[in-house]
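As you look at this complex, bear in mind that one protein chain is not there, while each of the others sits in place.
Should a chain be cited, it is by its letter among A and B, assigned in written order, with residues numbered from 1 in that chain.
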Amino acid sequence: MSPAEEDQIKQSARNGWLLSAPALFVLTVAAVGPLVIILLYSFLEAGKHGNVVWNFSLEGWQSILWTKDIFTDSYVWADAHLTIFWRSVKLSFMTTIFAFLVGFPTAWFIATRPPKARAFWLFLITIPFWTNLLIRTYAINEVIRAQGLLNTILMKIGAISKPLELVYTDTAIFIGMTYVYLPLMVLPLFAAIDRFDMRLLEAGYDLYASRWDILRRIILPIVKPGIIAGSILVFVPSLGAYVTPRVLGGGKQMMIGNLIELQFGQGKNWPLGAALSLTLLLIVTAALLYYVKVANGEKSHG
Amino acid sequence: MAKPSFQVARLPGFSTVAMLAFLALYIPILTLVVYSFNSEISMGEWGGFSWKWYEKAWANEAVKDATLRSLNIAAFAAVISTALATMAALGTTRRRVFKGQTFIYVMINQPLMVPEIVTAVALMILFGLIKTVTGVHGLGYLILAHSAFCIPFAYLPIRARLEGMDLTLETAASDLYASPWATFRRVTLPLLMPGVIAGMMLAFVVSLDDVVITEFVKSAGQDTLPTYMLGQMRRQLTPEINAISTGLLFITVAMLTAFFLLTRKQD
Partner (left out) sequence: MTTQNAIEARNVVKAFGQGDTAVRALDDVSVEIRQGEFFTLLGPSGCGKTTLLRLIAGFEMPTDGVILLEGQDITYLPPNKRPVNTVFQSYALFPHLTVAQNISFGLEMLGKPRGEIKQTTERMLALVKLEEMASRKTSQLSGGQQQRVALARALAPQPKVLLLDEPLSALDLKLRQAMQIELKRLQTETGITFVFVTHDQEEALTMSDRIGVMSAGKLQQVGSAKDIYTRPVNRFVASFIGETNFLQAQAQGNKARLSSGDVVDLDAAATGAVTLTIRPEQIRLADPADADALPATVTNLVYFGTDTHVHLALADSTEVVVRQQSPSTGDSGVVMGQKVGLRFAPGAAQVVGD
């Protein structure tokens, strides 16, 4: 390579950095940088009235799983925390699976419409996707609460004699999360199915496959990257959900997000809150790395 | 009559599930909208059409205040994030892959990957420290936070537009004696404009919708519409919330329709 060419390449890279620098600065100050602060706070001592005392301590990390018994000074399992972790993971998995079971046929339906109709149906999925999460949570709450639409209808037709007590239960959170995160499953699935070559189906039927064989042996393996993308997109925000469990769980049925908030509020244990935040971040990062690995693997096959 | 031909893409039951999914997605939203016009306070009964709750919300100083603040923050955040995202998109597309480019992608998309609650808590601590030290409590913190998490949303359509743009157009401009700056102003920017506007609208909607980060970063008396609503949901629910939600919903749908038409027109 001649020096002139090298100069050109160097300048191109320098311009790339210069143009990206302002965005990187804002992201560092208001998105990435603050994460370093929580790392620091997770190793400090909790202040009596919230905030922190600037002494090194592992208490924050320890109290994720263990509570100090004030009488015996020994550590016991923090049952409340474990319950909340279990609920978060369980509800997130359930949400992901159910969103897939509903989202896959929906995405398939959209992708197999004629082009004009497809744009319309896709738009219908996009509207809830961009609609305020709080409004959607509130809307589903209006439907499932004691005097809500669901109970009113079921009572009117005589299916039940007294209202179903859905609100403030795990079921309510599960319904709510599936409702608010369904578009996140449908959109990547649609993108994958849209690229799917429908002539493969003709080939499959030509080779004596049944509809079930076609789905299991041809469609699902080929759209797998879309399935994984959709699942991650639903699982990650479910695990970190804050608004939906707060509104539909009524402060009783907490998830990790609410537990974190609690530590910065009434719990007055900022180091624990910081440690919990980082734990959540680690789980989410692991899920994303898994996705990147699978996605890259698929790419190198294709 | 001819028999219908064999439909390869049909899978039994899929259309039914899809229809049910669309109904399930829209019934709650439509119920919310319909009941915003109910003259009764209870969901159980329909007391006739009325603008009562809209009038009530409009007369509510706290709502008006929060609405203006929401729009104010969203406007600033949309403009700032779009400007930054446009520059970053120009810096990271259509040039030879350079060292650190992946790092820039990860940084830009970081707000999409980190759970909101984690960023919210982290910002609360950091900005809390700054507020204590400086004694400044302005809207700047919220605008800064919103600008940051809006960047990836503005970046995506702009980058897509840039990548779809024919590179030879700029080569042609430079062949016709345009300096790099003239090429940018006369060729690149006009062609990029639909992407920039689309990005700005997405950023606006995303900022307008934010609950979690705003809830943690705001100082006292800095409620936006969503955090005001979240606060109200702890108390007695009245159709006033439905009216506010419907208003917000209307803005979102209008923006999305415009976005949809804008991005469709380019091909």
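Criterion: a contact is a pair of C-beta atoms (placed from the backbone, for glycine too) under 8 Å apart; a residue touches a chain by one contact, two chains touch by 3 or more.
Fair warning: this is a prediction, and the values are worked out from it, not measured in the lab.
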From the list B:16, B:42, B:171 or B:257, which touches the chain that is not on show? B:171
Mind listing the subunit B residues that contact the chain we can't see here? 166, 168-169, 171-180, 182-183, 186-187, 190-191
For subunit A, residues touching the missing partner are 1-2, 4-5, 8
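The rule we apply is simple: only the chains that are shown with their structure count from here on.
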Where on subunit B does subunit A make contact in their complex? 6, 8-15, 17-22, 24-29, 31-32, 35, 42-44, 80-81, 83-85, 87-88, 90-92, 95-96, 98-101, 104, 107-108, 110-111, 113-126, 129, 144-145, 147-149, 151, 155, 202, 205-206, 208-209, 211-212, 216, 226, 229-230, 233, 241-242, 245, 248-249, 252-253, 255-256, 260, 264
Flag every residue of subunit A that touches subunit B in the complex, lowest number first. 9, 12-13, 15-20, 22-24, 26-35, 37-38, 41, 102-103, 105-106, 108-110, 112, 119, 121, 123-128, 130-136, 138-140, 142-143, 145, 147-149, 152, 179, 182-183, 186, 198, 201-202, 205, 211, 214-215, 236-237, 239-240, 242-243, 246-247, 256-257, 260-261, 264, 270, 273-274, 277-278, 280-281, 284-285, 288
